[in-house]
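Report on one structure; see the data block that follows.
Rather than the whole complex, this shows some of its chains in their spots.
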Amino acid sequence: MISKPAYSVFLNMFTTRADRFCTTGYSSARSISQQFDLVRKLENISAVDVVAFSDEDLQVVSKELARGDIQLASVLPDITCDPIYQHGAFTAPDPRIRRKAIEKVCRCMDFAAAHGCNSVTIWPGQDGYDYLFQSNYLEVYSMLQAGLEECASYRGDVTLHIEYKPYEPRTHSYLDSCTSVLALLQSMGKENMGVVIDFGHTLMSNRSPAEAVALCHAHGVDRLHLHLNDSYAHMDDDLIPGTTHTLYYLEFFYWLRHLGYKGFITFDQFPYREDAVEAVTEARRWLDILWDRVTRMDEEEVQAILRRRDGIAASRLMRDVLFGA
Amino acid sequence: MISKPAYSVFLNMFTTRADRFCTTGYSSARSISQQFDLVRKLENISAVDVVAFSDEDLQVVSKELARGDIQLASVLPDITCDPIYQHGAFTAPDPRIRRKAIEKVCRCMDFAAAHGCNSVTIWPGQDGYDYLFQSNYLEVYSMLQAGLEECASYRGDVTLHIEYKPYEPRTHSYLDSCTSVLALLQSMGKENMGVVIDFGHTLMSNRSPAEAVALCHAHGVDRLHLHLNDSYAHMDDDLIPGTTHTLYYLEFFYWLRHLGYKGFITFDQFPYREDAVEAVTEARRWLDILWDRVTRMDEEEVQAILRRRDGIAASRLMRDVLFGA
Amino acid sequence: MISKPAYSVFLNMFTTRADRFCTTGYSSARSISQQFDLVRKLENISAVDVVAFSDEDLQVVSKELARGDIQLASVLPDITCDPIYQHGAFTAPDPRIRRKAIEKVCRCMDFAAAHGCNSVTIWPGQDGYDYLFQSNYLEVYSMLQAGLEECASYRGDVTLHIEYKPYEPRTHSYLDSCTSVLALLQSMGKENMGVVIDFGHTLMSNRSPAEAVALCHAHGVDRLHLHLNDSYAHMDDDLIPGTTHTLYYLEFFYWLRHLGYKGFITFDQFPYREDAVEAVTEARRWLDILWDRVTRMDEEEVQAILRRRDGIAASRLMRDVLFGA
């Protein structure tokens, strides 16, 4: 039996969160060091995913990591939140912006490697369109390939984990789904590229996250990174994982275990109105239980059921795992 | 033939716009006076809808309105963007917050009346829930009724236009659809209450905005206010009206004309990445054309088609209106 | 503590099921008597909801009911499946069709009363539209009111339970949501009218079924009938209840218990590829457990949590109910 993957948490979950209405933020902002201090209070979580907003931020992160009690799970270069990327990062019409995005990714690869971490998360949130006739789809697609190609070639010891999302902040993202990333990766053939499976993004694209895990494996992509949260699948609600799609989590964890996933499980919530420490603690408790339930499943029995394509058997299995036979 | 309703525009469209990722805003912020100056540059638009963020803001608005070149279409008391309302305004668990919300609405009614305007727009954006088991639906519903009742009773010469939206910023709004407002209004029986039909919110609830107009009339509610924009119906994209649901606009305008709508047509866009003056000018050009097309429709011919319930005839009618017979 | 409501099951679930592709049906058809025989095999289910396709069918139903072992929970007059209603039943352009629909409903009210049942289920599935400009929304709405008014006035001892659904078989139904029925009922003021809360239809309209229960109560409508199933919320999948929206069922049952629901819980599944007896048995097992979990919830504790509007507390509550504290 494989052991449970280690938990990580997005560091910036511990500062305030705004939206387009409440622009001042729902709670008080905190410094990066204060954010680290809150992470240190979490039970059974000792790794962070860090959004690299600025080089100055990274220096503070570096200092905090030097204390040795927190591990770096992945670095996410901000190519979405800075308004210079509003018309795209890898696909910006201005070549200087594209250059900036690539350089930012490369600096983050260096930072990751320098801090014992081999993952950089690429979320090209602004690489999409809002209006029909707003994009030359061929041109932007080749820009996306070229930009990622250059980043991946920069150094092979850090994996670029590419994150898809159907929409938001653009009304349409170029990389909208798991298979859109898989088709892209296949066309590039770089070894140090993988996929971020964000639970909520996957629900928005109407796919079971478990199937996304399996599809990556079927296409030879085993370098995964996971963002965990929950939602009602219309927007990217980033709720406490387990609170709406409980059974999807069982299936998801089953497939992670089945395929021997060894990476991190990163909490990627957006607790607008909740205390972040409590929200992550709640999340961990849900996932502890759900993972535990999955580890108690009998592999051969499950495989036998999956082979039958039998809805009744699937229902009975889920009922048993949840409530006991 | 009735003349085209007058256009109005949300004043704050002319300052910067942020979202939960780009929290600093996609462009530069502008003062209220600068926002008014941009409105003054718009062709054929000389009214504004104003969000009352603070009393200080309203003083500036008052001074600008005193110049007499801009009319006030409606006042929208901010009971959504200020973080004190994050757990609800009319339905906040804290009675002091509920009191604040009611008082704010009443002050806005006074402000409206003092400035020759008889509409206050109520958008209870935070009155909703994010998690199952997070709300006592009965209690919050009666709080909503009680709060609106008190506001409506405060003065009868100002109409409260109630705005529905399925979700955002909450994952579920209590007033999610046109009929949720109609059911509420019927249970209250106040004359000075009406409905805001926001085009995009209506699309999100999978209803044709034209049907929403007719439904209000069928339930005896003829005090409408209109928010115009467009979207892909998953989120509240607030795009330039006409750019995605062109034919829906034809049907919408047909019903407004059919029922003799005489209020304002308010541009309620959110041009994150576009120049707001250009975005509103584009919007006005779309709507000028679409309204013109509708005025050329032969009422008796249309009514004859609608009576038949004939999909082919409906298709032919739309094709003819768009492209000529 | 109130006892669990009695289960009922749609009789026609036990014959074959077709769709627009597999028009011959996924399995073998069965006669009405054979369908009854299968119901008799079900454990703890001894009531049926019957679709009145034809008068001949009802005669057989009558004979079977005369055996006294099966109770009649509700009669659903077919005003959707017979192609004569394809352009609407209550809203058909042809007055003879509207007459036929009304008479059919009245005959079913008589049938229900004659068989110890006080519920007729009205699902006006064809009363909607497919194209913009295909309906005079005002005219059809008043036809709908007039038709239902006549039916409700026919005899006051049978309740008409009105069923909403956003779409299918039409792309848009006039009665698309719980609040669309509530607004209609309020405009009519008939005592013997109520609401069918179909779990899957409610999910399609993005509302928690629990909130639908509460909303009906808040509007003074306590005559409910329930159709239970599950879905992924895009279509009306009619899956085994509990298999996707488990936590929604907990909240739904909590509110039913809280408001003292005493009617039937009707299994309304569409097991295309599964054995119907097994599918209903599975359903019953899920719901037995979920109802049991709900009865163990401490009312005061739950009410205290609901009053707080606290996402963390809601999450903890759900986790505890599902997995134990």
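Just so it is clear, A, B and C label the chains in written order, and each chain counts residues from 1 on its own.
Basically, contacts are C-beta pairs under 8 Å (C-beta built on N, C-alpha and C of every residue); 3 or more make two chains touch, one makes a residue touch a chain.
Because the structure is a prediction, the values reported are computed rather than measured.
Let me spell it out: one sequence, repeated, and 3 copies placed. What is the copy number of the whole complex?
4
The criterion applied here is as follows: only the chains that are shown with their structure count from here on.
Spell out the chains that contact chain A while also contacting chain B.
Per touch definition, common to chain A and chain B: C.
Where the centres are mean C-alpha positions, what is the separation of chain B from chain C, in Å?
Centre separation, chain B to chain C: 34 Å.
Could you work out how far the Cα centre of chain A sits from that of chain C, in whole Å?
40
If I count partner chains per residue in chain B, which residues reach a count of at least 2?
Touching at least two other chains: 87, 130-132, 166-167, 172.
Show which residues of chain B lie in contact with chain C when the two form their complex.
Spelled out, the residues of chain B in touch with chain C are 87-88, 91-93, 129-139, 141-142, 166-167, 172, 176-177, 179-180, 182-183, 186-187, 205-208, 210-211, 214-215, 217-219, 247-248, 250-251, 254-255, 302-303, 305-311, 314-315, 317-318.
Where on chain B does chain A make contact in their complex?
17-27, 80-83, 86-87, 125, 130-132, 166-169, 171-172, 231-232, 234-235, 237, 239-240, 243-244, 270, 272-273
For a test of understanding, state which residues of chain A touch chain C in their complex under the given definition.
Touch residues, chain A against chain C: 206, 232-234, 239-240, 242-244, 246-247, 271, 273-275, 278-279, 282, 285-286, 289, 310-312, 314-316, 318-319, 322-323.
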